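Omission of a single protein chain aside, the complex is shown with its protein chains in their original locations.
Our next item is chain A:
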């Protein structure tokens, strides 16, 4: 039953994909300014701009351009970057793992911070501990990502010298070390979102009748916490995490710039400023697929944690 569900959901990605494809193709071309001008800069003559646009096939009518784009896409070709003159697929394959690493790292750090603190805040609700935890994360939530990033860089990177200032590093260990500060930046932001919701979820479970019943049965609080409360808290965490993956990738755009990380976030920003149509299109499609997959995984995990969920 699960297999058919997954297959059905995967098939559903295809129309989403097609819609995004058409939408991004049109939106990108609605932007004022053309790629040739963006690449050639202020000084190019009109003839050179026109010639470049012709070479890039941008002088063709929109439907023709779209058909070429769609045809190439079906054969797995995202085209070449206009400014970098290399295949978009190669750029994405080079850079996507970096952003995914950072995103997962940030999610793990975020959950590791949020889970125990949310439970603690819930268990000790309305005490000073609860107040401090909620207060700190409330402040964290209202600080802009770039500001937190710079503060962490200055303190833990430059002043104390504990972590490198930016870069990606070599090998798994190197990535973990180099990406710690950016992952922490994003993780703090995520934790701030999670703590609030998790705390109320835990409180809800703690006051639920079955927990009262378990307590009355003489079950130890630790067991209650791990068996009932955490399991239920995880359900909401997973859903929230899934919903926040998009935000995390958005946050990665800023963190990747501040921390000089060669991920897709920065690639996207450069591509938009440079009106590099194929790169923008390729990345948007990649994001669409990724987010669809994350939602699917979220639902599956949700079902796993909560047997009441019906997958259909």
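Going forward, contacts are C-beta pairs under 8 Å (C-beta built on N, C-alpha and C of every residue); 3 or more make two chains touch, one makes a residue touch a chain; residues count from 1.
FYI, contacts and distances are computed from a predicted model.
UniProt lists the omitted chain of the complex under the protein name "Peptide ABC transporter substrate-binding protein" (options: "Peptide ABC transporter substrate-binding protein", "Putative transcriptional regulator, ArsR family", "Gluconate 2-dehydrogenase subunit 3 family protein" or "Anti-sigma-YlaC factor YlaD"). Within the set A:65, A:83 or A:197, the residue that contacts the chain not displayed is A:83.
For the chain missing from the display, the contacting residue among A:7, A:112 or A:158 is A:158, taking the whole complex into account.
Interface note: of A:39, A:58, A:96 or A:143, the residue touching the hidden chain in the full complex is A:39. Only one of A:95, A:175 or A:199 touches the chain withheld from this view, namely A:95. The missing chain lies against chain A, touching residues 31-34, 37-46, 48-49, 51, 55, 83-86, 91, 94-95, 150, 153-154, 157-158, 161, 164-168, 257-260, 262, 266-267, 270, 273-275.
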